[in-house]
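As structure tokens, the structure follows; a few thoughts come after it.
Showing just some of the chains, left in place.
Chain IDs A and B follow the sequence of writing; residue 1 opens each chain.
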Amino acid sequence: MQTVIHLISGDEGEQETALAIARNILDDETGSIDDVAVVVQAGAVEAIQTGQESEKQVQALLDDGVSFKACSNTLEMMDLDESDLVTGVETVPEGAVEVTRLQTEGYAYMRP
Amino acid sequence: MQTVIHLISGDEGEQETALAIARNILDDETGSIDDVAVVVQAGAVEAIQTGQESEKQVQALLDDGVSFKACSNTLEMMDLDESDLVTGVETVPEGAVEVTRLQTEGYAYMRP
């Protein structure tokens, strides 16, 4: 099974929940989920910027095979580029299109 | 690909994000999404009422082919009817059933 987490909320608590859930899926003993992707856009981009409190957590998830995909439309709007993001975060042209594409490929969706 | 946006939050920022995402999908240069539906219910109905700040944005999305489907259960609860909504917004008996129906037909889902 594969799942995409939509990290879109500007609310810090919701961002923390999303990252905690990504970790819980990795730690799940049934091992039934083969891939976790996190699509990040809108107010949530802060959570994947360097220098944020969440940086270590994001880095550890990346190291453990979770992919992070940041929305380029959001980055442009916030005057950020890939160098402002935790190393290893990829970019996609539009987060919502990526979320759609992944579901069409069979990923489950969740928005913590 | 087809996608349904669930516009359900009473939070204005989340409503703005949802409408901005619908626009970004339309503007996406890959053109890979053929249909965008927005199902509106609960605290989000305000965003599709006439006289709101979002009216022009909703009208423009409708003009560009996005369908808006308002939940009749919510309208009844809020003592509103179709005439209170931006022209072109459709109604469905229950938003959650419509969201389920669209996913069953192959639409991806997102809840900004």
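General observations
The criterion applied here is as follows: a contact is a pair of C-beta atoms (placed from the backbone, for glycine too) under 8 Å apart; a residue touches a chain by one contact, two chains touch by 3 or more.
Just so you know, these numbers come straight off a predicted model, no measurement behind them.
Of the identical chains making up the complex in this file, 2 are positioned in the shown model, whereas the full set numbers 3.
FYI, only the chains that are shown with their structure count from here on.
With each centre defined as the average position of its C-alpha atoms, the distance from chain A to chain B rounds to 24 Å.
Only residues 1-3, 13-14, 17, 20-21, 24-25, 28-30, 32-33, 106, 108-112 of chain B touch chain A when the two sit together in their complex.
Looking at the complex, you find that chain A touches chain B at residues 6, 8-10, 41-43, 73, 93-97, 99-101, 103-104, 109, 111.
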